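Here the complex is missing a single protein chain, while all its other protein chains stay put.
Going by the order they are written in, the chains are A and B; count residues from 1 in each one.
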Amino acid sequence: MARTEAFFDTGLRADGRDPSQLRKISCKVGAFKQADGSAYIEQGKTKILATVYGPQEIRGGKSKVLHDRALINCQFSMAVFCTSERRNRPRGDRKTMELNSMLQQTYEAAIRVELFPRSQIDIFVEVLQADGGVASAAINAATLALIDAGVPMKDYVCACSAAMVDDFPFLDLSHLEEIVVGSMVTFACLPRSKQIVLSEMSGRLHLDYLDKVMDAALKGCEDVFHIMDSIVRSQVAHMAAAMG
Amino acid sequence: MTLSEGEKKYILDSVNDDCRIDGRQRNNYRLMQVETDVIDHANGSARLRIGETEVLVCVKAELETPKPETPDRGAIQFFIDCSANASPQFAGRGGNELASDIQSCLDRAFSSPSVLDYTALCVERGHFSWTLFVDILILQCGGNLYDAVSLGVKAALYNTVIAKVAVKFLADNKPEVEVSSDPSKGFKLDVTNVPCFMTFLRIGNHCVLDPSLEEESCGQGSLVVGITVQGIVTHVRKVGPGSFHPTSMEDALNTANAIGPLIHMQLLSKLKEETADKRGFLR
């Protein structure tokens, strides 16, 4: 019925991909010059913009100052036109608040916060078009923006979404697939050390499937890492060449 | 942006000498870039950049019941979101005041019936009409937001295609909407009379057009003039903490009358010759 629609007899998905194939990822690091760091990522039809301000002095009161580490402030906002049904408000609802706290927890673990006591690092993510895999694309975009800003991190943070359909793990689901399949997991990891910084699941998944899905998702994260790494290296080489 | 007294004096002198800090004259605009069709599932969208200011405008049309006092007209509704990407001050509710100022300016400028043919948006008198939701996202703030927003709105409305629908009345007189299955069947709006804002910032004794962020920090009041291609003024508003001498205001209005139609024609000609090579933000 609905579940098998996602997986045709030919073994391909609705958009022609293999189950373990990611969508096309295009990025631009440093898309906006005004911010300290910025990145724009397109993962299939999902378009996300991330900017980073900082490390800088804490805004808004001395009460939030942490004496031994930096404060990470995230704001996740989805433009009112990002989904096919127009949203009422860009942020402040449950979904964006949840993704906000997810971003915060992820980067608290990944950024070397102990290097910047009494400071603040702002990470702002804006979703321009949402077509599935919003959380993972947001994390990927924010990682690139942090690298562009020169904020020291333990490693890249790469994220990928996965789901189990008829014994096959699907990677990087589009919006249509997310609705059809029902249950989805998102994993974010530090690829070199294979440590997981974020794991989030919606719907219900049988325990027997968990290992398979997790392995598939982490493999997907590794693929994302290779893509992001090559983009960053080519960008840096470009800058070095320009500087002579 | 905070400027030192020396920097403010420098800007003031540069404006007096008619050679601003980036080399422009008082009546020159910065380089503008426009690109339409940036958002896939919108009826129309445009990305506009003036200097460092960048806005993304998206138009979505939805079928709604028209207001009882205007049963044969559609409507247009604006929503502006100052993204935190543009400035950390806009995080949370920081950008709400600026957004509501620009929003009310747009509402006023578009309130006169000659701006858009609202009757073309009517599908079935008294039952269904199109409401255009124009959502503006401010991505980068480099001065002169009013102009960027209004030009972006014009470009997005030019790009807007609204599906052709038919209304059938069922047995019990209930109306039912039929959407044509051919996605290419749609109609475009006539945006010739859509106004654009021109911001005149008063620095010292002169008014400058298209102020940059530094100039805005040291200027006093601004005059926002909404003018159409035929030179009809649809909205004038003074914003900011300064006042205007009547002769400055008259000069500003005359300049708007002279330059406004040129900007319109430039924008429309660029939109017409836009090619299919759309790269959006990846450019």
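The criterion applied here is as follows: contacts are C-beta pairs under 8 Å (C-beta built on N, C-alpha and C of every residue); 3 or more make two chains touch, one makes a residue touch a chain.
Keep this in mind: contacts and distances are computed from a predicted model.
Enquirer: Determine which name in "SKP1-like protein", "S-phase kinase-associated protein 1", "Exoribonuclease phosphorolytic domain-containing protein" or "Inturned planar cell polarity effector homolog" the UniProt entry assigns to the undisplayed chain of the complex.
Expert: The correct option from "SKP1-like protein", "S-phase kinase-associated protein 1", "Exoribonuclease phosphorolytic domain-containing protein" or "Inturned planar cell polarity effector homolog" is "Exoribonuclease phosphorolytic domain-containing protein", the UniProt name of the unshown chain.
Enquirer: Looking at B:Leu56, B:Leu139, B:Val194 or B:Ala256, which residue reaches the missing chain?
Expert: With B:Leu56, B:Leu139, B:Val194 or B:Ala256 as choices, the missing chain is touched by B:Ala256.
Enquirer: Using the definition of touch stated at the top, determine which of B:Gln140, B:Ser212 or B:Thr234 touches the missing chain.
Expert: B:Thr234
Enquirer: Could you please point out the chain B residues that touch the chain left off the display?
Expert: Where chain B meets the chain not shown: residues 100-101, 104, 107-109, 111-112, 114, 220-221, 223, 227, 231-246, 249-250, 253-254, 256-257.
Quick note on the criterion: only the chains that are shown with their structure count from here on.
Enquirer: Applying the document's contact rule, which stretches of chain B touch chain A when the two form their complex?
Expert: Residues in contact with chain A: 38-42, 45, 52, 54, 56, 58, 60, 62, 79, 81, 83-88, 91-92, 133, 135, 137, 139-142, 280-282.
Enquirer: State the interface residues of chain A toward chain B in the complex, per the touch definition above.
Expert: Within the complex, chain A contacts chain B at residues 26, 28, 31-35, 38, 40, 42, 45, 47, 49, 51, 53, 59, 73, 75, 77, 79-81, 84, 86, 90, 122, 124, 126, 128-129.
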